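Structure below; questions to follow.
In this view, the complex is presented without one of its protein chains, the others remaining in place.
And now, subunit A:
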Amino acid sequence: MAREDRTPVICGIGLSDYPKAPHLDARGHQAQALRRALADSGVRKQDIDGLAVAEAWIPGVPGSDLPETAEFLGIDARWLDGTYTGGSAYEFQLQHAEAAIREGLAHTIVLVYGSDLLTRLGRSLGTAYGRPPIGAQQYEAPYGNPTVAAYAMAAQRHMYQYGTTAEQLAQIAVGVREYAALNPNAMYRDPITVDDVLGSRMVADPLHLLDCCAITDGGGAVIVTTEERARDLRQPPVYILGTAARQTHWSVSQAPDLTTTAGALAGPDAFARAGLAPKDVDMVMLYDSFTITCLLLLESLGFCAPGEGGAFVEAGNLRKGGALPMNTDGGGLSSCHPGLRGIFLLIEATRQLRGAAGDAQVPGCEVALAAGSGGWLSTIGVSILGRSAR
């Protein structure tokens, strides 16, 4: 018998109910997303032998053990991954899953995520809870450091160093909202203008309310298997062309340089593995916890030079019909951000590469790049996906 072709592909995707789903808890989101990914792919649950799950720390919610999640979902796994790097966790996990599939450690792996953040905490802009003063947080927690403030400090430094403007950041929110209008499930769908963003209340200078992502419920599942197995399944395979990950710090006060990200290190790794360059990418799914997050990822991944992100955005590149459409599902800014958005980047990129994105479809989409950012611009995971093998 010929040796199985172990080229890893994404064969199934599923989303749980969002943006508000009071009938589901985090586990409910996981289970529903898994069900939908199985139905999408045609994979039978008993054929899944690998599971990757990341769970965010939420105050007052007991963490669950990875084996217990496997037990709840009814998956007998020979391969488990609980890597937690914040919002980039599912890009880190895809890298691990890709390697595990190639190596034969597992044959069909599912990445699962679920969160009831909105139902549990309300619309908090990420300022609803502080972190306890233990470990490195002892040197930050006494000062009142909500998540948004870390990104605001990055934006402030970028403005100082490069002259980036609030208008340019606002353009990012406006463009993502255009795509949200095409997504019937998106949290916020009404068109907005740059003036709307600049006129929304300041949360942490220089970031306004509309520079900040939505807080939603939601979950997702991504099934990865071999190209050979995918031939018998329902969907055209999406190829995992190159993955890479990098961490520069965790606590924001330990960031070596807040005007760039670890994407400047992970990006070249991912492109080298894919044998591609930024110019080959047809659309991007960039983590948009805040508008500044996208700008820093654009620059650090090499889509434009450091300091030129503002002009790149202003030229309309990221908009529908632009050279590099971004966050075509409406992003975290306008559609869905339940805490760890990384898995939704992979799901939407897959939808685009299948040519199944409806009104939001990027014409001729052959290569998509997803980049997750975790923590405080701390951990960057890059996944380059393609419609065909390279």
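We adopt the following convention: a contact is a pair of C-beta atoms (placed from the backbone, for glycine too) under 8 Å apart; a residue touches a chain by one contact, two chains touch by 3 or more; residues count from 1.
In the analysis below, contacts and distances are computed from a predicted model.
The chain that is not shown carries the UniProt protein name "Zn-ribbon domain-containing OB-fold protein", picked from "ABC-2 type transporter transmembrane domain-containing protein", "Oligopeptide transport ATP-binding protein OppD", "Zn-ribbon domain-containing OB-fold protein" or "Assimilatory nitrite reductase (NAD(P)H) large subunit".
Per the touch definition above, the residue from A:A89, A:L258 or A:M326 contacting the chain not shown is A:L258.
Among A:P22, A:G63, A:G104 or A:P132, only A:P132 touches the chain left out of the display.
Although one chain is not drawn, the whole complex shows that of A:P142, A:G163 or A:G358 it is A:P142 that touches it. Of the listed residues A:V9, A:L73, A:V112 or A:A154, the one in contact with the hidden chain in the full complex is A:A154. Even with one chain removed from view, subunit A keeps its contact list with that chain: residues 124-125, 127-130, 132-146, 148-149, 152-154, 156-157, 160, 201-207, 252-254, 258.
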